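The structure appears below as structure tokens.
Note that this complex is displayed minus one protein chain, with the remaining chains in position.
Coming up: chain A.
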Amino acid sequence: MTAVVVTRAGTAGRVGLSAAGLLALLLAAAPYLVTSDITHTLVDLFVFVVIATMWNLLAGYGGLVSVGQQAYLGAGAYAVIALSVHGGINAFLAVPLAALAAGLLAVPLSFLAFRLHGGYFAIGTWVLAEVVKLVTAQIGPLGKGSGASLTTVSGYDPDIRVAYTYWLALAVAAGSVTAVYLLIRTRTGLQLTAIRDDGIAAEAAGVRVRRAKRLVYLIAGTGTGAAGAIVCLNTLTVQPESVFSVQWSAYMIFMVVVGGIGTIEGPIVGALLFFGLQQALSAQGPVYLIILGAVGVAVVLLAPRGLWGSTVGRTSISVFPVGHTLR
């Protein structure tokens, strides 16, 4: 019998992983090196990395194209207000609990959303997000339609507060990417990729398709909720119209599609590009949106698998190797 040897990561992958780890450590030192204005801005980048990574897990691996992930972003943000302002919990410690709350919200919503498929699923998730927003805007202690402020962090020195927020955001971003990477490497991760490619064939091969999709939906809800909690800490206010805005979904789709759907690196590339464009152009008003649209169209036409997927993704080089090579 032939010996069966399977390898998971080549040299490039080991180098890539080490580089990613080093980069995370370097970023962790930023509060000591740069001003709090810069770290405050970088939190936005980490939030983008998280929501893009989570949306990619959902759509790129689970085949669940949702336009309603803002439900979890908003729920995470509001959960920080509820836990900290009303529950008396430290605002920074409330972040993991807020993520968990968003994940719990995903359980009942998944049963509603999973009754629909394809385009109907997409619209259905949007409707659910609107419902979550409308319900939240009815809750008196949470400020109804005008929102609420995170008053419990006013005792912190601003620089310290921004540094804590920054570290938390970095940890959530690194944690999200790592969690998705480790998940995709497992047996379940391989099955998710199979589901995305052909759900019927996956079922015929014994894959528990529904269970795998629900798992992904819950993880994405939790991760997006963590991002929402960070948004709350960074902006210190929440408003239903902003944290539950469908614009978040547009951001997620833009970053993932432009970066490269179905790859772990792609959403990070997309988040970097989106963050860069936003920093460089958001003062330009409508011109910024036109350029954003043009970039999206150009990438879809010229590099349909996204910037990462159409370039490095076509080689065997990978920062986060997930494949199996039979020797």
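Some notes on this structure:
Keep this in mind: a contact is a pair of C-beta atoms (placed from the backbone, for glycine too) under 8 Å apart; a residue touches a chain by one contact, two chains touch by 3 or more; residues count from 1.
Everything that follows uses one rule, which is that contacts and distances are computed from a predicted model.
One chain of the assembly is not displayed; among "ABC transporter ATP-binding protein", "Phosphate-selective porin O and P", "Carbon-monoxide dehydrogenase small subunit" or "Cytochrome P450", its UniProt protein name is "ABC transporter ATP-binding protein".
Residue A:V6 is the one among A:V6, A:A29, A:A283 or A:L302 that touches the chain missing from this view.
Contact with the omitted chain, checked across A:V209, A:M255, A:I268 or A:V299, is made by A:V209.
The chain omitted from view is touched by exactly one of A:T41, A:S149, A:T178 or A:T193, namely A:T193. Against the chain not displayed here, chain A makes contact via residues 2, 4, 6, 187, 190-191, 193-194, 196-198, 200-209, 262, 323-326.
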